[in-house]
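Structure, as structure tokens:
Here the complex is missing one protein chain, while the rest keep their positions.
By written order: A and B. Residues from 1 in each chain.
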Amino acid sequence: MSALLEIEGLTVSLPVDRLPRVVLSDVTVSIAEGEAVGLVGESGSGKSMTARAVGRILPRGAITGGRVDFDGVDVLGLEGGDLRRYRTEGVAMVFQDPRAHTNPVRRVGDFLTESMRTNLGMTSAVSTARAIELLESVGIDDPPRRMRQYPHQLSGGMLQRVMIASALAVRPRLILADEPTTALDVTTQAEVMAILDDLRREHGVALLLITHDLELASAVCDRTAVMYAGAVLQEQPSATLHDDPLHPYTAALVRARPEISSTSERLLAIPGRPLSAFEAPQGCAFAPRCSHAVDACASGSLALLDVPGGRSRCHRIDEVRGTLLAPIDGGGHV
Amino acid sequence: MAANYDGSVAAMTIVRFLVGRLIALVITLLIASFLIYGALFIAPGTPLSFLTRGRTVSPEDLAAIKAQYHLDEPFIAQYGHWLGGILHGDFGSSIVGKAPVISLISGRTLNTVALVLCASALILAVGLVVGVVAGLKPGWVDSSLMLTATAAMAIPAFVAAIALIAVFAVNLKWFPVFGAGEGLTDRLYHLVLPSVALALASVAYVARLTRASIRSEADSDHVQTAISRGLPSRVITQRHILRNAMIPIVTVAGLTIGGLIAGAVVIEQVFQLNGLGSYLVQAVGQKDFPVVQAICLLLVAAFIVLNTLVDIAYSFLDPRVNVGRQNG
Partner (left out) sequence: MSILEVQSASPEPVILQRARRRWGGSLGMTGWIAVAVLALLALVAIVGPMLVQTDPDSISLFDSFGPPAPGHPLGFDGQGRDLFARLVFGARSSLIGPVLVVIISMTLGGIIAVSAAWIGGTYDSIVARVIDALFAFPGLLLAIVAVALFEPGLLAASIALSIGYTPYVARIIRSAVLRERSLPYVSALTVQGLSGTTIALRHLLPNCSGILVAAATLSYGYALIDLAALSFIGLGVQAPQSDWGVMVASGIPGILAGFPQESLYAGLCIVIAVGAVNLLGDRITAIAEARR
């Protein structure tokens, strides 16, 4: 089965002070029809930029390379009517901060029905009815009243549900969710995430979930990819990730999370700080912070290789696999 | 029915809002009038000596001035008399003209209003359009328009006035120099140079701010959402960028027009338009303080009323401001 979305060697550079700066060096990941894939990374890893590249809303002056194929068509080259159709029927984005991403002077109803009326030519009555249906499905009470309200009258959680409803309005085949729950408080996070997950399964919509929360991605997504310094370092089914991570970086992230069920002596942190793509050294970007690094890791460019159970950019993965989660003594470092 | 109840509650809140604004307006007007009246007492010497300085005054005139200003009564009473008179249309008597001030200024008011209206029209027509064009089309159009605007902002109204006179009136003889003209077309003809001079710097200012507001909206997150939903760019420009950008622009335009009121004083003087402004300058020169007070009060009142209208307009345009509109 060919993938719905196929990202192959995607690179993006942005002009900063008129000089191009690389933010994505090599992103390779695919999503099948109806599948949920998590893209996990820390700040600067380029995960949001990936979503924007797929949604074609990169900042002015961005230069892209590589391929992003949606249903076999290269998305990066789309223009005009084709591009608008892709954004309507193909992908829909759910953004991190719903308050900033909704027009404050237009009513919620307008926000929901605008795309339906303009892009699909629906009448006002039909689109309003559908919008009310959508609001019900995301768990908002008294939809007709909410439709007449303005965004500032809704709470953050409610507004994010509205955002999700608006993303589903024109029946896209893939949702790009960029940290959809990060701006919400913890209880609301769980609710909103549940709604997003339920609805997308119900309608068979694929999901690319961008998040910094490895646990969230593993819980919600079928497969999880991990990014660092503008490149995908590994990718594997979520079910196996916590027991058999395919990259030292992922293992470090897994170990860094304190166990709630037991007490530990120290918090295990990764020494150093996460890098952005343009700061990455030669060779493996994670090598300077990796406890399994050898001299060979610092030279050459490393490709994403197929390994049993997934893909990995670590060229020592065959050697070190299985030992990545073993306890390390002393130092408090992963 | 719930809907009707909501409707009447909303209407009450709107009324409450407007009444609140009206009260604030009246208070500001009272404070302003108090300060204008009280200015008489800041002058060196007694009010009587100040009002009559520099001229010989007959005993009848002296008595008339005393009576007009109720100078034998306490300050608050004097203020009360003055204010009462104003509310009845009695702005006192001109010391120089020996006639009621109201008759001396009523004819001149039209000239000032005409000038300010013409300049306002220029600001809205040219300033907004230039700003929108520059904002929506990045590139050389934008850079050259903004460069021109920056240069124009540095030209004070009176400098623009004499430059325009030198080039268009004296050299090219396309327009008259002095006077307000007779009849509608002649008046407009006489107002071309004055209104351009008065409006120039403000047109540039409004153009720059309009462009900035549009750029800011175009870069905003909610526009990203609209783009990501695949909406056509025309729809995004009209419904999301322009509609949002206009809210602060309306405020700025309104306040800028208010600023014309002070600038009109100088322009009327240059072009001898015989309006309130030039009369004000004349009255200061002639030490005719009742006239000075009356004109200042009128100009300040116009300014305050305009600002209040702008404030109300903004409150209705931006739904985030709570005025009790119908929204469930």
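The rule is simple: a residue touches a chain if its C-beta (ideal position, glycine included) is under 8 Å from a C-beta of that chain, and two chains touch if they have at least 3 such contacts.
All values reported here derive from a predicted model rather than from experimental measurement.
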Chains still shown that are in contact with the chain withheld from the display: B
Hidden partner chain, touching residue among B:Ala32, B:Val192 or B:Val235: B:Ala32
Residue touching the undisplayed chain, where the options are B:Ile14, B:Val177, B:Ile236 or B:Ala313: B:Val177
Identified contact with the non-displayed chain, of B:Val265, B:Ala294 or B:Val310: B:Val265
Residue in contact with the excluded chain [from B:Val159, B:Leu188 or B:Val321]: B:Val159
Interface residues of chain B (partner: the chain not displayed): 27-28, 31-32, 35-36, 39, 42-44, 50, 150-151, 153-159, 162-163, 165-166, 170, 177, 259, 261-263, 265-266, 269-270, 280-281, 283-285, 287, 289, 292, 296, 299-300, 303-304, 307
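Following the convention adopted for this analysis, only the chains that are shown with their structure count from here on.
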Distance from the mean Cα position of chain B to that of chain A, given in whole angstrom: 53
Residue ranges of chain B in contact with chain A within the complex: 220-222, 224-232, 235, 239-240, 243-244, 247, 317-320, 326-328
Residue ranges of chain A touching chain B (in the complex, touch as defined): 55, 57, 83-88, 92-93, 95, 97, 100-107, 114-115, 118-119, 145-146, 148-150, 152-153, 166, 170
